[in-house]
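Note that this complex is displayed minus one protein chain, with the remaining chains in position.
Chains: A, B and C, in written order; residue numbering restarts at 1 for each.
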Amino acid sequence: MILRDPVHGLVTFESAEESIVPSLLETQEVQRLRRIRQMGLASLAYPGADHTRFSHAIGAAHVMTRLLRRLRAIEDELPPEERVTEERAREALAGALLHDLGHGPFSHVFEEALPETRRHELWTERFVLDPDTEVHRVLSRYDSSLPQRVADLVRGEHPITFLARAVSGTFDVDRCDYLLRDAHFTGVGYGKFDLDWLLRSLRFGVRPSSGAPALAIDGPKGMQAIESFILARLFMFQQVYFHKTERASEWMLRCIFVRLRELLLDGSEPAGVPPAIAALSRTGDTDLGAYLAVDDGVLWVALSQLGGCRDRILSTLSRRLVSRKLFKTLELFGENASPAGRSSALERARDVARKRGLDPDVFVGLDAASTLAFDAGDDPPMVVFPSGAPRPLAEVSFLLGRLAGQRVERVRLVFAPELRDDIRRALP
Amino acid sequence: MILRDPVHGLVTFESAEESIVPSLLETQEVQRLRRIRQMGLASLAYPGADHTRFSHAIGAAHVMTRLLRRLRAIEDELPPEERVTEERAREALAGALLHDLGHGPFSHVFEEALPETRRHELWTERFVLDPDTEVHRVLSRYDSSLPQRVADLVRGEHPITFLARAVSGTFDVDRCDYLLRDAHFTGVGYGKFDLDWLLRSLRFGVRPSSGAPALAIDGPKGMQAIESFILARLFMFQQVYFHKTERASEWMLRCIFVRLRELLLDGSEPAGVPPAIAALSRTGDTDLGAYLAVDDGVLWVALSQLGGCRDRILSTLSRRLVSRKLFKTLELFGENASPAGRSSALERARDVARKRGLDPDVFVGLDAASTLAFDAGDDPPMVVFPSGAPRPLAEVSFLLGRLAGQRVERVRLVFAPELRDDIRRALP
Amino acid sequence: MILRDPVHGLVTFESAEESIVPSLLETQEVQRLRRIRQMGLASLAYPGADHTRFSHAIGAAHVMTRLLRRLRAIEDELPPEERVTEERAREALAGALLHDLGHGPFSHVFEEALPETRRHELWTERFVLDPDTEVHRVLSRYDSSLPQRVADLVRGEHPITFLARAVSGTFDVDRCDYLLRDAHFTGVGYGKFDLDWLLRSLRFGVRPSSGAPALAIDGPKGMQAIESFILARLFMFQQVYFHKTERASEWMLRCIFVRLRELLLDGSEPAGVPPAIAALSRTGDTDLGAYLAVDDGVLWVALSQLGGCRDRILSTLSRRLVSRKLFKTLELFGENASPAGRSSALERARDVARKRGLDPDVFVGLDAASTLAFDAGDDPPMVVFPSGAPRPLAEVSFLLGRLAGQRVERVRLVFAPELRDDIRRALP
Partner (left out) sequence: MILRDPVHGLVTFESAEESIVPSLLETQEVQRLRRIRQMGLASLAYPGADHTRFSHAIGAAHVMTRLLRRLRAIEDELPPEERVTEERAREALAGALLHDLGHGPFSHVFEEALPETRRHELWTERFVLDPDTEVHRVLSRYDSSLPQRVADLVRGEHPITFLARAVSGTFDVDRCDYLLRDAHFTGVGYGKFDLDWLLRSLRFGVRPSSGAPALAIDGPKGMQAIESFILARLFMFQQVYFHKTERASEWMLRCIFVRLRELLLDGSEPAGVPPAIAALSRTGDTDLGAYLAVDDGVLWVALSQLGGCRDRILSTLSRRLVSRKLFKTLELFGENASPAGRSSALERARDVARKRGLDPDVFVGLDAASTLAFDAGDDPPMVVFPSGAPRPLAEVSFLLGRLAGQRVERVRLVFAPELRDDIRRALP
């Protein structure tokens, strides 16, 4: 199989071990990812960001093929039992391709709104383990225990720790692909980093927390490459994932799900709600077939219909979201962003809504988005040198040392646009 | 308004005349384009090609802002009445943004399958002229005759001929954007050309067919730029728009529409068909509101449902298309591609289907795709020199002279995959 | 004038005020920059880095044209006397183009080796002010006081402070061009930043140190753009300007100049030394014509000849440098890099040389390269917001706040390759 990918260029899956990728791509569970946008509602802010989880899955598998090639080039440094056999390569490729299989439409939002819902990782596991799925059948064809091993790997468990970390860790194939992909499709250059050089700088070190072999960075060669990888993530959060339009529209969608759930639990069922959504809202669960049928298009169709339902909250929010009459935001800085400050700001904004006769639970909210600039506690790669012991990244890197453990936070009021002037006036 | 576009980078609409673009972008008719993919089914072949007509509309308007800047830099060459006033700039921008507004989901396919259906250009016109649309209201706010002028412009009629040609012609803002955009999102580099240099090479000449001022190319500066623009289109046709997977899936979709129409005319109505599709299939027309409600998501939902309908042809094709079990193709070359050769090849393939008990009208077809490499008859830009008369592009360009009037054609048999081996054997 | 530049694409100088650029480009003083590489000896480490100061001068002037366009788009914010007239634009363009005119071959090295030599800024001033230069004549043609005003501007003095800062400051056209240019020609992507977006994010604020209008960054739009500009510089220092091969070869060249000067002051004159170099070494000065005749090629020819001179130190170092038998380096970290540690390390290395019978003054050295990651004290742009007072960059930026005032330093032993093993063993 040979493909053109706008991010990685020429993508091939041709060797015996790679043949599992084209086989899995043909399953209906993977094909469903064609209809789920990678970045949820982000194209409301970045008109190019319509790329799907399907293209990301291929991209992650491609990065895995390149990583495997590098691992083999340096495997002399490993004891034989830690080397990547064809069998292990196959499960690594399957893990990379399938790691996000369980994502529903607008997935994070959905999960956050309905807390007792099965998380997407569990859906992925179910898709992989259920003997009735096409994915399961393809995996079993190779080896009856492969589905279980892939499920373990996606959950981060694997006898070869560095393979597990390459599917899910500070430096994993998922992140390598999504940063580059989201950068390409939004047009935000800050997400780019030098993947070629980064892969080429990989060496083996020892994982300090466990003593097991772990991926490490060649100090004299790779510092700028790993620094810019970490920074690319930070920039993407600040510029894209925390973008006000994106956050405001996700906030609206979350309200819609919460409200829908209240109605369903109250026994009312608005027309047009897909069965899986209804079941998930009520019970936190549904059957695989129903789940499989829900994608972005289905949900947009449902939102259009909810725009006409009788519940005023649900219909207002849905109509506004579908026609992109989005809520506005006001960012809080300094004192206003402190725990006390933000509570007080929210209260003032709610007062404004009340005075204007609008339900403050629906038309006003607080949105706090945060991430660690660099999580030095998540076993990031060590740095190795021609001589001397491996050293922690945060110690060697001028830049990362200053970012380790630091939290980036953006706090914003979210509200209907008609409240904007009043809320601005009401804040200190 | 300031935007990031992955194709053009920084995009701004800020001057007084440009303010019409953000106003139009907020209308529901333009917002609907967010849910219609620019390239129809192309992402089945190129996994990155999920970009929408919305991003293309912005891109075309952006290229128009750049073109207007160039036109004003050289307007000294024009008589005053041919210069671009603010009013004319505004309608040029609106025309660029709205030129494809009427496209339905999978538009070309739909139009081709239902020949008596209103074409997308007519839907565009209706959206612009109908006093009940938001687009109409925005345009009328500037000037009550603006909707009509924009509709004329999109149809290619305007007192300033070169503005009309810039909205629709051999070298127009539509093509400038879609070639670059489709190249960016498919990852096929061949669609790239040097837009900066091309715009900078524009001069005024005289349109030979009418004597009116026309855009021309500065001979000593711009030959490679215009050549590579024309070639970019040719390459994109050969590599992307004529791609076998794309053509095969469009062929399937066309069959679905044709079959659906037969059933509807026969009085049966399969469940799940959106009202607008049903009405269009039956009568070739529907009301604006219904048309507006149909987008890619709606159609995929409908196709999923048709996968379960009782008509075996409809359900088979729909199911295969949704789960991407696509038909295969066999390209015909040389003698086999001649009129007689292709009829004979099709007949043999149909025989194969019959022998295998499959309906030849459904499981076998012939697909001929063709375009002119360079249409020297469509009033392409002339070439001007520091001295001497303007000369035709095909005469000055070594390359284009050899391509003018030449037709590129790809002829293929299309058939269900289970017939492949037999059909291969059956052909000479 | 219209040019293709590999860094900026289409470059034009066409307006009345811009016409000064093509005029200056034709002078022999500017043409000389064609024969001086921008990055000195860097192509010994990065084989693509052969670009010249000539192309950089054009690039800086081009960035100035873009900056001027932006300044005029926002000049409403300024009192009329602070706006950029055509006359001031002309001197800004000339200043941008000529700011490095006085650089000699391998300039920084030369200046550092011969401390009492006139610095390149003074040579620039002399070229501009001397009535016999072609540059002076071109400038005077516009206005007899223009040479003086350009000289002032290059020195950082101008009635409009923000213009002076744009020629020489934390964010100036010189740096904008050289970061992008050096990145393009070395192939080190880290030097790239988003110039379009950065220019578009410029606003006017008030310079805190003086109360004068100053360039500022639009907070909600431009934070990532200015952050990545500052980081680009940091990365380029770490990856390129502090590259061990580059530093080692510069160290050798410096030794050559120092030795040459000793010989000349002693009254001996090795064959092949260009007159200007001899004069500069002896007296720190020479005449303009002689200085003008010295370029990279001349110096390489001289080094080739010095390779055969009788002084063993001079001939050894010259021969090694010309045939790229470069000295090696050993980086010192932690305690070894402290003032005491590095002295001790140097002493041990010198001992090694002595034991091997090599002159420690020639064959061993210490090289410490350092720069501020972000100089918050150099009046960097403030950050402005829709409401509220301008705030310092280091306060608003998560990243820059952590880099402000921090010094990056690389300390290395430099030595002849034949000493490498012994020196490694000799260090703690």
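Rule of thumb we're sticking to: a residue touches a chain if its C-beta (ideal position, glycine included) is under 8 Å from a C-beta of that chain, and two chains touch if they have at least 3 such contacts.
Computed from a predicted structure; not experimentally measured.
Touch with the chain that is not drawn comes from one residue among B:Gly9, B:Gly156 or B:Gly189, which is B:Gly189.
Across B:Phe235, B:Phe257 or B:Phe363, the residue that sits in touch with the chain not pictured is B:Phe235.
When the omitted chain is restored, the residue from C:Ala212, C:Val258 or C:Val298 that touches it is C:Val298.
Interface note for the absent chain: among B:Gln224, B:Thr245, B:Gln305 or B:Ser323, the touching residue is B:Gln224. Touching the omitted chain from chain B are residues 188-190, 192, 194, 223-224, 227-228, 231, 234-235, 238-239, 373, 398-399, 402-403, 406, 408.
Summarising the interface, chain A meets the missing chain with residues 2, 4, 9-10, 12, 196-197, 200, 221. For chain C, the list of residues touching the undisplayed chain reads 3-7, 9, 26, 28, 31, 34-35, 37, 43, 46-48, 50-52, 54-55, 58, 184-188, 293, 295-298, 300-301, 304, 323-324.
Here is the rule we use: only the chains that are shown with their structure count from here on.
Using the average of C-alpha coordinates as each chain's centre, B ends up farthest from chain C.
Chain pair with the highest count of contacting C-beta pairs: A-B. Chain A and chain C, compared by their mean Cα positions, are separated by 43 Å. The mean-CA centres of chain B and chain C are about 50 angstrom from one another, to the nearest whole unit. Remark: chain A and chain B have CA centroids separated by 33 Å (rounded to whole angstrom). Looking at chain B, one finds that residues 4, 9 touch two or more other chains.
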